[in-house]
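Other chains of the complex are left out, but the ones given are in their true place.
Labels run A, B and C following the written order; every chain starts at residue 1.
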Amino acid sequence: MQIGFIGLGHMGGPMAANLLKAGHALTVFDLSEAALDEAKTAGATLASSPRAVAETSEVVITMLPAAAHVKAVYLNDDGVLAGVRPGVPLIDSSTIDPATARMIGETARARGNPFADAPVSGGVVGAQAGTLTFMVGADEALFETLKPVLAGMGKNMVRCGETGTGQIAKICNNLLLAISMIGVAEAMKLGEVLGIDPNKLASIVNTSTGRCWSSDTCNPYPNILPNAPASRGYAGGFGADLMLKDLGLAVDAARQAKQPVFMGALAQQLYQSMSQQGLGSLDFSGIIKLYGAK
Amino acid sequence: MQIGFIGLGHMGGPMAANLLKAGHALTVFDLSEAALDEAKTAGATLASSPRAVAETSEVVITMLPAAAHVKAVYLNDDGVLAGVRPGVPLIDSSTIDPATARMIGETARARGNPFADAPVSGGVVGAQAGTLTFMVGADEALFETLKPVLAGMGKNMVRCGETGTGQIAKICNNLLLAISMIGVAEAMKLGEVLGIDPNKLASIVNTSTGRCWSSDTCNPYPNILPNAPASRGYAGGFGADLMLKDLGLAVDAARQAKQPVFMGALAQQLYQSMSQQGLGSLDFSGIIKLYGAK
Amino acid sequence: MQIGFIGLGHMGGPMAANLLKAGHALTVFDLSEAALDEAKTAGATLASSPRAVAETSEVVITMLPAAAHVKAVYLNDDGVLAGVRPGVPLIDSSTIDPATARMIGETARARGNPFADAPVSGGVVGAQAGTLTFMVGADEALFETLKPVLAGMGKNMVRCGETGTGQIAKICNNLLLAISMIGVAEAMKLGEVLGIDPNKLASIVNTSTGRCWSSDTCNPYPNILPNAPASRGYAGGFGADLMLKDLGLAVDAARQAKQPVFMGALAQQLYQSMSQQGLGSLDFSGIIKLYGAK
């Protein structure tokens, strides 16, 4: 298939590489010369603008840092919508606010192009391994059409509902994730200072009502789980600054919807404080350092 | 075995009944005439004080509302320690602060009586069904000795470490549980107002990094899980006022240990607000009502 | 003086009326026909667009709901900057984020027009009485130039620094105001339930280290201060939804600046909750209702 791919960063780069490996033909665009060089070496055709990418593609995929970039890439004069042929489906895998996703979707549909928001989980590791999970906002028919394309980059594709629901699913999940990670950090640190063996506490929690992904798969206390970031100085994993970005999207969306999120707002401030202390590039489980952990 | 049992309330009553069913001989004490009558009918021998219970027992179990009661029942002139024979093991299944548990344990050991703190999880339903989990603070030898006794009331017995660690495990787990439940409530309510189907959101979260007991087993959003309290008006389950008590123990223990618990303190205030609104007898997942849920 | 005035809402309407009373000639624009009719009756000249207003004015004043409106009114094709003559000073009295104020200011200056952000405090009552306070972001020379104009609408003009600092002063003050109001609500309600006479408590606080505007001038407990909104059912005053808007600006600006604001974020959620309960039009001191006050 002839695929257009825009945004070749830490995530987009390996995703595009996997599509090439899967046998697709790729036309790509990015602002970074280095990223373009790498893609060319891997077999991609370079284009001079998002519009140029779109003109020759049977499907267009975007993977961008934030809503402002997505708006520009789709809506500018040299953007995707200015060049894409009617009927060509568009996929945005960036993590952005649901309202912008819906707006782009409506604009695209008005021009005859189906649009899906399809943010991912799995991080850079999953992007490289081709094991990402896609949370897809699209109607049934579009979802079925896109599945084979997404299969070149990931293992799981979940249809969340109509346009925008992919973003909603992602930010709601990450809101909960941020909160439960801090909950685990507080519980583990409290247990330690009160005098229970942290390994014992983790094993009890993990078979009890406190169990969660943050306790049984990514425990923030060092040396509970050998493969967790906490056991290698919080290197790798899901960076605190990225979690902070997602929390910002969740808390902002809540505000737009006039919905209080007490814990989410506190989590955001705690990650902001972690970032202010220069720890924003650590895995987000490093939040335990705010509680006096070494 | 000749067992003494003190405290025949909502939890202690059915626990004692199960010990009788298991073939043990019971001597019991409570301040409620009604509770004593019921125990007598079930085959227990009544005693006139904790001391009298202790005098004739090979093991003594207590199940009381709070630390003040535990102190009185063990340490008063007509208390357990005044009557118990040397070497007889003592088990406190109340949920209290670790410091009091340790103090009682030291006092008991000084008189020659091994002591275990063994708070439970599983609630009234687990107490009646004999399926409680015991989190036990005791040395290895004592733990092995007590296992057959506890087996008459529960299914799982976990040794958490030395005296006090049973209480630590319980309050740390429940601290995390309170926080993650509120996290799920915020994520589900936010998803709803943003426009994703709550069932779809729950199923995504439950296979993603947000998964936790509060989302996959006791989801606070109505009609996600047919058997969860949320699907029957938040009746039954683990009452918000009981969670509030446990959060009080956790936050207080943190204060004694000079350990901040930002999220735990906020969770405590949210449950306090729920209770102030007259909702304290609902299952603790009813916290979602603070977020505008009907 | 020939003044252009854009935005004739609850605040802008009476501000324009006062300028007319002060003897200035006014050309005005608003989207509301009713507002225009009222201004015409009071002696203003109507214009068909912000651009048309600007073309004939010696100074232009804008008073708009939010940053999006300010951007549109200044930057659109039929906006102020498209019509204004070089050298004519521009004053924006809307409350918006400092970054947008700075951007508008730079754009205006690039075209040869000095720009001042001059948000107000004093509310509708102050707008009607001509007793507003203006917090002005402008250089010294511009500030001196604008003073006589502002004097037609208010009593106090404070120069806060260069462009944007008027907005900064306003949102920082209101951030603190929101927090201290909630602090007073918690202290007064706690005192009441513990059993001190609320009037006695207020008088002690007001001569002690807890004293603040929220306790001595706008106490949220009913019938402490006869003229406070709390003593008339929280009618009038500074609406909770307006405080919520300002808190949103403050917390957002903090996020842009990577600065944690724990209390500010919690205050925002508490006002969001008040608003969700349908109390957003009450004075912001009505936040005490979240604490069980009748």
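Please note the rule applied: a contact is a pair of C-beta atoms (placed from the backbone, for glycine too) under 8 Å apart; a residue touches a chain by one contact, two chains touch by 3 or more.
It should be emphasised that the depicted structure is a prediction, and the values quoted were computed from it without experimental measurement.
*Asks:* What is the copy count for the full homomeric complex in this file, when 3 chains appear in place?
*Replies:* Copy number for the complete assembly, per this file: 4.
Throughout what follows, only the chains that are shown with their structure count from here on.
*Asks:* Give a one-word verdict, same or different, on whether subunit A and subunit B use largely identical residue numbers at their interface, taking over half shared as same.
*Replies:* Same, since most residue numbers here occur in both copies.
*Asks:* Given that subunit B is a copy of subunit C, what angle of rotation, in degrees and a multiple of 5, matches their CA positions?
*Replies:* Rounded to 5 degrees, the superposing rotation is 180 degrees.
*Asks:* Indicate the whole-number Å distance between the mean C-alpha point of subunit A and the mean C-alpha point of subunit C.
*Replies:* From the centre of subunit A to the centre of subunit C is 38 Å.
*Asks:* Between subunit B and subunit C, what is the gap in Å from one C-alpha centre to the other?
*Replies:* Chain centroid spacing, subunit B to subunit C, equals 52 Å.
*Asks:* Distance-wise, how many Å sit between the C-alpha centres of subunit A and subunit B, to the nearest whole number?
*Replies:* 39
*Asks:* Two-or-more-chain contact residues of subunit A, please, as numbers and ranges.
*Replies:* 254, 258-262, 266, 270
*Asks:* Using the touch rule from the top, collect the residues of subunit C that touch subunit A in their complex.
*Replies:* 248, 254-255, 258-262, 265-266, 268-270, 272-273, 275-276
*Asks:* Please output the residues of subunit A touching subunit B within their complex, sorted ascending.
*Replies:* 98, 121, 133, 135, 158, 160-161, 164-165, 168-169, 171-177, 179-180, 182-184, 186-191, 193-197, 200-201, 204-205, 207-215, 217-218, 250, 253-254, 257-264, 266-267, 270, 291-292
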